[in-house]
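Heads up, the thing below is written out as structure tokens.
Every protein chain except one is present and positioned as in the full complex.
Coming up: chain A.
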């Protein structure tokens, strides 16, 4: 049941309060929690999706949005194959800050990272402050995928995660990403029969003292 072909690491970034944790919860647990505690530091989630015929495990790091936590966030960019950059379509400032987030992502992550721009809270059409066209055009200019989602109604949440996985998978097929390189954010799954006799974890090396 736990077998999978690949493991992809994701990071979710964006301003505080745009709904990063709610997107993750909707994706991993299929529920929306209107009263959600503020994320401090980093939270974590995982789920298996199917791309083509392959089972792929997504390991997702959900980061706190506030400036004070930026140094922690930065340490997660390296080793991420996918990034979900989220803004809130009802708060203009969260869209205006995208350039700063993108600058950080470009600076600290792998050159081949797949970035999905997400305009969240699209169920709040009446409060919309950023048009879909603006989101699309920002994504186009910066070479990002784009989708509008609602963590509340679950609209497009699955698609955002799966589409990103499909693109990473395409890059592996095309030989753009090296699965043997840990910093690519990709690992082979424990499906190979000749490897399954290894006790998990023990084969990994531990950094020595000092």
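Criterion: a residue touches a chain if its C-beta (ideal position, glycine included) is under 8 Å from a C-beta of that chain, and two chains touch if they have at least 3 such contacts; residues count from 1.
The working rule: contacts and distances are computed from a predicted model.
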Self-check item: Omitted chain, identified by the protein name its UniProt record gives, among "Rab-GTPase-TBC domain-containing protein", "Gamma-secretase subunit PEN-2", "Tetratricopeptide repeat protein 29" or "COP9 signalosome complex subunit 1b"
Solution: "Rab-GTPase-TBC domain-containing protein"
Exercise. Could you tell me which of A:36, A:106 or A:132 touches the chain that is not displayed?
Key: A:36
Quiz item: From the list A:16, A:110 or A:142, which touches the chain that is not on show?
Solution: A:16
Quiz item: Going by the touch rule given at the top, which residues of chain A touch the chain that is not shown?
Solution: 16-17, 33, 35-38, 40-46, 64, 66-69, 71-72, 75, 200-202, 204-207, 210
